[in-house]
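The structure under discussion is supplied below as C-alpha cells; questions concerning it will follow.
What you see is the complex with one protein chain gone and the rest in place.
Now for chain A:
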Amino acid sequence: MVLAQLGGSISRALQQMSNATIIDEKVLNECLNEITRALLQADVQFKLVRDMQTNIKKIVNLDDLAAGHNKRKIIQQAIFNELCKMLDPGKPSFIPKKGKTSVVMFVGLQGSGKTTTCTKYAYYHQKKGWKPALVCADTFRAGAFDQLKQNATKAKIPFYGSYMESDPVKIAVEGVERFKKENCDLIIVDTSGRHKQEVALFEEMRQVSEATKPDLVLFVMDSSIGQAAFDQAQAFKQSVAVGAVIVTKMDGHAKGGGALSAVAATKSPVIFIGTGEHMDEFEVFDVKPFVSRLLGMGDWSGFMDKIHEVVPMDQQPELLQKLSEGNFTLRIMYEQFQNILKMGPIGQVFSMLPGFSAELMPKGREKESQAKIKRYMTMMDSMTNEELDSSNPKLMNESRIMRIARGSGRHLREVMEMLEEYKRLAKIWSKMKGLKIPKKGDMSALSRNMNAQHMSKVLPPQMLKQIGGMGGLQSLMKQMGSTKDMMGMFGGGDK
C-alpha cells in the first residue's frame, strides 16, 4: 500500500518512545526527528514537515502537562491529529445530488490518470443510481477520445467528443448542453493534462472552467509524485477552484508523501482513491480510518461495516449453530466463499485489522486466489444437494468426482484439490466445536478468555503473531465485543 512504509516508520518511532522509561524533552525530540526523517523520505514537502513538528511541540508541552497524564498517549494523539490535519482541510467538498444536474470537471498533470479516473467516477455513481455522462474535452493528447470512448462503452455510459474539433472549450460547452437536455444528473468533463510551466494551457483550462461552470473541479493526483507536487497543486488551485482531490495509483508502492503535500496545497479534501487499473478499483476516502490504518492502528468501524454488509444478520445465528456443532459441510464452505467474494479485495479487508498491513497480500496474488475461489464454486455448482449437505468425506467416490469434473469442465486434479481444501477447513472448524457462542453483547471476561484460547489454537501461527500473540487476541476480541463477527471472518479469512 502507498504510504505503508511511512506508516511503518512512524509506528516504529512511537514504539521506541514507549520503550523509554521517562518521557522527557530528549525522548520526544528523538521521536519527532525520526518521524520527520520518515516524512521527508516519503516526499512530504520540507516546509509542511517543519510546520508539523512545531505544531506537535506546541501541543505536547511536556512541562505544562499535569502529572499522571499519559504522555505517550498524548504524543501519539497529537501526531495522529497532525497527520489527519494534513489530509483534511476541515471543509467538506461539494456532493452531487441525484436528480439535480451537476457538472464535474477533472483537471491534473499529464499521466496522472484523469481519463481512467473519470470513468471510474462515472461508473461508481452509475452503480448508485445516478445517470452519469462523459465529455471528452481533451483535444490535445493523441488517442484521448478513443480511450474515453472505449472506457465509456465498456461501462455503458453515454459520452461526447469529437475527432475533428480542436477547441476544448467548444466541445465542453456542446457536451454539457447536450447532456443537460438529456437529463443526465452527473456530467463529467475530462480535460487534457497540463502543468504550470505552460501558461497557455492553464489559460485554456480556466476558459473551459468558465464556460462550463462546473459545480466541482476535481484535481487528480498521482501518488508517486515527488517534491514538485506542492507547487503544481498550488498552481492548479490558483487558476481554477479545485474543490476536491482524487489520488490515483494507490496500488503502487509509492511513498505517497508528495501527494500528501499536494493535498495540503489545494486545501481540499481527498474524496476517492484509485487502487488499480480496472473499473471497480476505486474507493471512497476517509481521513481518520486511513491514517489509523496507516499507523497500523486498524479500522474497526470499516471492518465491521464490511462484515455486516456481506453477512446478513439473520443468517449469522444459524450459521454459528451449525458450526458449533462441528458440522462443516461443503454448502457452508460455498456460502463462506460467496461472502469472501462479496467482501471485495481481501487485502483491503485485512488492512482494516490492527497489526495487519496490506503488504501481507501482494496485489497479483490476491487476484489469483480470488480466481481460485471462483473455480471452486463452479465445481460445487456441479454437486448434488446430498453431496453439499454431507459432512462425511467418504461420500465422495471416484465416479462422483469424475461427474463433478465433467460437469464443471475442470480437471479431476482440481476437484481433488478443492476437496482437500474442504477437509483442511473442516478440520479447523472441528476444533472450534467447543467454542461458546454467546448472545450478542453479553460476553463475560471468562468466556472471552476461553474463546481467545480457542482461537489461538485455530489461527495459523503467523496470523497470531501479526495480531500480537494471546494478549493481542484478547484485547482484539474485547474490542469487537462479540465473537459472531469474528466467526464470519475466519470462515473467510482462513482459506
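We take it that a contact is a pair of C-beta atoms (placed from the backbone, for glycine too) under 8 Å apart; a residue touches a chain by one contact, two chains touch by 3 or more; residues count from 1.
Definition applied: contacts and distances are computed from a predicted model.
Comparing "Vacuolar protein sorting-associated protein 35C", "GTP-binding protein Di-Ras2", "Signal recognition particle receptor subunit alpha like" or "SWI/SNF complex subunit SWI3A" against the UniProt entry of the hidden chain yields the protein name "Signal recognition particle receptor subunit alpha like". Of the options A:E210, A:E277 or A:E420, the residue whose C-beta touches the omitted chain is A:E277. Across A:R12, A:R72, A:K149 or A:R375, the single residue that touches the chain missing here is A:K149. When the whole complex is considered, the residue among A:H195, A:K237 or A:K267 that touches the unshown chain is A:H195. The omitted chain makes contact with chain A at the following residues, 40-43, 46, 109-113, 115-116, 140-151, 154, 195-198, 222, 224-229, 231-232, 249, 251-255, 257-258, 277, 362-365, 367-368.
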